[in-house]
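Complex shown without one protein chain; remaining protein chains in place.
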Amino acid sequence: MIVVIRPHAPANEIDEVIREVEVLGYAPAPIHGENQTVVAAIGDENSLPTLESLLAFPQVERVMRVQKRYRLSSREAHPAGSIVDVDGVAVGGPKFVLMAGPCSVESEKQLLETAFAVKDSGAVILRGGAYKPRTSPYEFQGLGPEGLRLLAKAKKETGLKIVTEVLSEFDVEKVAEVADILQVGARNCQNFQLLIACAKAKKPVLLKRGMSQRIEEWLLASEYLLANGNPKVLLCERGIRTFETYTRNTLDLAAVAIAKRESHLPVIVDPSQGCGRADLVITLCCGAISVGADGLIIEVHPNPAEALSDGQQQVNFKGFADLVRQIEPYLTAAKRK
Amino acid sequence: MIVVIRPHAPANEIDEVIREVEVLGYAPAPIHGENQTVVAAIGDENSLPTLESLLAFPQVERVMRVQKRYRLSSREAHPAGSIVDVDGVAVGGPKFVLMAGPCSVESEKQLLETAFAVKDSGAVILRGGAYKPRTSPYEFQGLGPEGLRLLAKAKKETGLKIVTEVLSEFDVEKVAEVADILQVGARNCQNFQLLIACAKAKKPVLLKRGMSQRIEEWLLASEYLLANGNPKVLLCERGIRTFETYTRNTLDLAAVAIAKRESHLPVIVDPSQGCGRADLVITLCCGAISVGADGLIIEVHPNPAEALSDGQQQVNFKGFADLVRQIEPYLTAAKRK
Amino acid sequence: MIVVIRPHAPANEIDEVIREVEVLGYAPAPIHGENQTVVAAIGDENSLPTLESLLAFPQVERVMRVQKRYRLSSREAHPAGSIVDVDGVAVGGPKFVLMAGPCSVESEKQLLETAFAVKDSGAVILRGGAYKPRTSPYEFQGLGPEGLRLLAKAKKETGLKIVTEVLSEFDVEKVAEVADILQVGARNCQNFQLLIACAKAKKPVLLKRGMSQRIEEWLLASEYLLANGNPKVLLCERGIRTFETYTRNTLDLAAVAIAKRESHLPVIVDPSQGCGRADLVITLCCGAISVGADGLIIEVHPNPAEALSDGQQQVNFKGFADLVRQIEPYLTAAKRK
Partner (left out) sequence: MIVVIRPHAPANEIDEVIREVEVLGYAPAPIHGENQTVVAAIGDENSLPTLESLLAFPQVERVMRVQKRYRLSSREAHPAGSIVDVDGVAVGGPKFVLMAGPCSVESEKQLLETAFAVKDSGAVILRGGAYKPRTSPYEFQGLGPEGLRLLAKAKKETGLKIVTEVLSEFDVEKVAEVADILQVGARNCQNFQLLIACAKAKKPVLLKRGMSQRIEEWLLASEYLLANGNPKVLLCERGIRTFETYTRNTLDLAAVAIAKRESHLPVIVDPSQGCGRADLVITLCCGAISVGADGLIIEVHPNPAEALSDGQQQVNFKGFADLVRQIEPYLTAAKRK
């Protein structure tokens, strides 16, 4: 770590800091500039205590980390990039992966019709929420266990793999019986206890980026999964919160490029949540492929205008078929599929 | 709700929207302007499905809600403002409430010394984390059950009430045995399952605002507590995430004024987290009191430079005593205490 | 406009609002819901005064606009999309446009070498700052008039068109003598007096989006150019300010898709500024093409490590040649060039 001392601090105050650097286990290397001294503290920042606490001294102006905080999820840990096996479907390899399905599981008819439609268009994984985290307690909260039952049925009838969100530590096991991928949503991106519970379930986890989560924090959240024994992690960019009000979120395609560079984990993009508007979804899919995404997760509904949640961002069956056709040339450009 | 139709949409497309408004249970009242038609949809937005799904129609340009989404937590529900009883300590009434203690419970000595020191200076509630949500899995995660045991001991020896964070649904009961206030942290502000579990524990809940949570969403999170039968809710502003890098967070004192206006719930301010720098804490306390806060929660540590978490934002015993002295005139100005 | 009255407001307070709506020139159409009244105000929002001032009445809860605020720059004004002629180079048409060159003009050698190099790789427009807006007064502020002279020379020797930034109303004429495109930078995106001066110069204007400018505000800034008689406007996305710290800015590719949908103006993307890191530039170029950009503006320097400004985001000649080769398949996918 680098400890920046305030300009013109007297020698005894500098010494006080140097001593504390030693107390905390680092080897101090002071560098005296013209106006200001900087103390480089040599030692492993990831096992020693942070020196940020030295800001408690008034003579300390700033403390800067040197090392990256994520290890297991860093690209250095696995330079070739990892491929996650989802019950036979490889995510992160040369084949691009399409996940699609309704925002919420609403009924058997709705789910099965959608499952067959997205399968026909090329999806290999079915999405659908049985447990829905809703901003207001008065909004539709999902069908719960009945939703899981319908997902299991859809899986059996179509052969599609299942990705569905888990909201509660209590439900992890139950959801993992049906799901091939456990989805941890943006609101739970730093619900570390849920992450640990998902890690233990040993199923692949789709980890959505939080609404205002820095890329470093996103990778550190994935580190909770990896450090707890589950290497099967898919990162998912789903839009961040900014000052913009035209769309619900700002899909951060630059973060996809960065996550691919900083980490070896596959990255999936959710353009439906990412912009909250069905009419932008196709264009954003093309962009996602072109910045290096390994797959897409798309909300599809038989009749979006009557969807029980997020109708405005769901495409209908024809919309999804168009989408698959229109992304084709970009997949070719990206040498995917 | 208000459904805005695109300019120059043909009559049959407008009719299509009007019909769907009826299907979804609202009484449509179209208003034809010069270029554009607006359909007012009359009905209770909080029990009927949202019309935002109508954005699935290309002729719909925008959909705007009319009603507020929070009810039980709204000021209208309790115009006089509510007072929350914390085992004999009234929060939200004329008496201003000081909560203080270490970021993390680190040892018996550290906790008890701090407890007696903050009590001497005027605190009535002791804070201290036994379970710590840390951005990295490699950082100190708290003492867990042993931390709870020490909090119970500190309570017994000092008579201070206890506020401590609960991270896991599994721990709610265990924490509620010791805590007088269950704290739900910023990272779990939309962990609705944890909120529901806390509601059921019937203990007062301190609900921290999320890092990028709009005030409406914060009140809707509190609505999860109220709607699940727990009226004892304290809102806590602890800084939001902005583009600013000088401080860790931007303490949003304007939000305190707004929360007091929009809601009847007491509002506590956490300036330690709110700015992440001990040297700004006193000034921000004065500001918090002056915009209407009902209490403060302050991080205090015997030796911040060696704290196991967030040393940079903790004040020492003398710092806390100074703080209590310096806020005095502002409490007088605000007619508190 | 839509004026939302607070729930349970008495009739006389509603009438007061209705009267004021009339005073301000609108025809009021009140709609009485169960709890709340909404007054639709019929009239042209773009010529009548805004009703937002009605929030001065305590019984008014919210005021919402219905009409879009931009007209001349809206897609409706020119559904086919406009093509801007830059002295013979068509921007916005089927041919994709590459602009490239150094961040700052530093010397004759640096500029001419770069100009020839980027021309060889396929650029048709040369960028280079003679006047540099720098965050600190102590940083290199550009060569000024000497920089303009060098740009004129580079134009003469290479035949490339010139895009360069204008910072001062006083300099508009002087810069317009050399530049084929006047660049208005992000910091001046709402310097309306500069925009008006540029409009009057009749040269094409590249209007960079401000660091925290909403898309609506960006289009309204372009509206200042169009309403002042200059239809030759190129929008330029260059990254927005968010909470993310990994990159200097967050390149908002979703905004490119939106600007293309909402406006008829060509959209250029600046990935160099957009991320502030040379190593991400190529990937972001591919993304920009795929979401509908009409051109790119890239910073290129003979030796970035010794650049007088923003070396970290400039690519060298080989880097630029690689870039041009790597974007090729995405241009094919987008049916460009």
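In order of appearance the chains are A, B and C, and numbering begins at 1 in each one.
Definition applied: a residue touches a chain if its C-beta (ideal position, glycine included) is under 8 Å from a C-beta of that chain, and two chains touch if they have at least 3 such contacts.
This is a predicted model, so every value here is computed, not measured.
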Contact residue for the chain not shown (choose from B:151, B:198, B:215 or B:265): B:215
Among C:7, C:122 or C:311, the residue in touch with the chain that has been omitted: C:311
Residue of B:32, B:261 or B:318 touching the missing chain in the full complex: B:261
Positions on subunit A where the hidden chain makes contact: 2, 4, 7, 29, 31, 33-36, 38, 40, 42-44, 64, 66-67, 76, 212, 241-243, 245
Hidden partner interface residues of subunit B, rising order: 212, 214-216, 240, 242-247, 250-255, 257-258, 261-262, 274-275, 279-280, 283-284, 286-287, 289-292, 329-330, 332-334
Chain not shown, touching residues in subunit C: 20, 23-24, 46-47, 49-50, 52-58, 63, 69-70, 133-140, 167-170, 187-188, 190-194, 211-212, 217, 220, 223-224, 227-228, 241, 277-279, 304-308, 310-312, 314, 316
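Following the convention adopted for this analysis, only the chains that are shown with their structure count from here on.
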Relative to subunit C, chain with the most remote C-alpha centre: B
Averaged-CA centre spacing for the pair subunit C and subunit B, given as whole angstrom: 38
Gap in Å, rounded to a whole number, between the CA centres of subunit C and subunit A: 30
Shared interface positions of subunit B, touching two or more other chains: 212, 241
